[in-house]
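Sharing a structure below in structure tokens format, with a few things to ask.
Moving on, here comes chain A:
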Amino acid sequence: MPMVLAGVALAGVALAGCGNGSGSNAASGGSTSPAGALSGTVTVFAAASLTGSFGTLGKQFEAAHPGVTVKFNFAASSALAESISQGAPADVFASASTKSMDSAVESGDASDPTTFAKNVMEIAVPPANPGAVNGLSDLTRSGLKIALCQPQVPCGTTALEVFDNAKITVKPVTLGADVKAVLTAVQLGEVDAGVVYRTDVQAAGAKVKGIEIPAGQNASTSYPIATLTSAPNAAAARAFVDYVLSADGTKVLTEAGFANP
Partner candidate 1 sequence: MTGDGDPASGALQAWVVARQGAFELDVAVTAVPGEVLAVLGPNGAGKSTLLRTLAGLVPLADGQVRLSDRVLDDVPAGIRTAPEHRGIGLVFQDYLLFPHLTALDNVAYGLRARGVRRTAARQSARRWLDRVGLAGHASSRPRQLSGGEAQRVALARALVLRPHLLLLDEPLAALDAGTRLSLRTDLRRHLTSYGGPAIVVTHDAVEAMVLADRLMVLEHGRIVQEGAPAEVARHPRTDYVASLVGVNLYRGTARDGRVALDGGGTLVAAEHATTGPVYVALRPSAVALHRQPPTPGSPRNTWTGTVSGLEAVGDRVRVAVTGSPPAFADITPAAAADLGLVAADQVWMTVKASELVVYPITGDGGDDEGAAEPDHGRPTT
Partner candidate 2 sequence: MTGPRGPDRLSSELRQARRAATPWPLAAPAVLAVAFLLLPLAGLLVRAPWRSLGSLVGDPLVREALRLSLLSASLATALSLLVGVPLAWVLARTRLPGRPLLRALVTLPLVLPPVVGGVALLLALGRRGIVGQYLDAWFGITIPFTTTAVVLAETFVAMPFLVITVEGALRAADVRYEEASASLGASRWTTFRRVTLPLVAPSVTAGAVLCWARALGEFGATITFAGNFPGTTQTMPIAVYIALETDPDAAIALSLVLLVVSITILTALRDRIVRSGPVG
């Protein structure tokens, strides 16, 4: 009897796994019908800093193409690139750094990337500005608690570029795994300042106060987007990328604070 139960349990696990698989590997459910209408799910891996803007783009895309569902996975670009190379099922990859996209192209997972936006850095402080931070040079003050992205992710690399341009050294108390972690630390008031993307400051609204970095010292990061070679829903993937690059897409991105490429 216990063997029977074990067998049932195993079968259940296997079926559950199959169930998930068939959802994202909907090879049959992701083709264009003779009329040209799209259907199925589009899985988009996008950098954390694209959370707000791509969320909006996703909804607009779904409104324009009923029958299509857009699913997002927001995380640090380097982590996403790693997942993709490990075989995570995705249709589109939008990265916050050319480096992450290059590695995806190199491994043959992505092809024909196009840069669709640029992002510059900005200093974020809690609304009350407890650390009295007014510019880059304030970040070097001792006793100040700063949060930065860890150097391996795009926002961390770009921040280091900024410090390089300004010829300063900044000692953080914590290195966030992605830009959202840094922003959370600032919002909670646990740190006096963090260096994040301008789009993040904008998206946070009243929860943080932004301090601009002079253009001469600022650094930017380019955002490439590409369809993945083994995309389960290639047609819808192509359509989504086109939408992002379209005028509608650019409008949403600009409103979020991105610069044109």
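Here is the rule we use: contacts are C-beta pairs under 8 Å (C-beta built on N, C-alpha and C of every residue); 3 or more make two chains touch, one makes a residue touch a chain; residues count from 1.
Regarding candidate selection, all candidates are chains of the complex that A comes from, given by their letters.
Nothing here was measured: the structure is a model prediction, and the numbers come from that model.
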Chain A: touching candidate in this complex (1 or 2): 2
Complex contact set, residues of chain A against candidate 2: 1-3, 6, 76, 78-79, 82, 86, 145, 147, 150, 152-153, 172-177, 185, 188-191
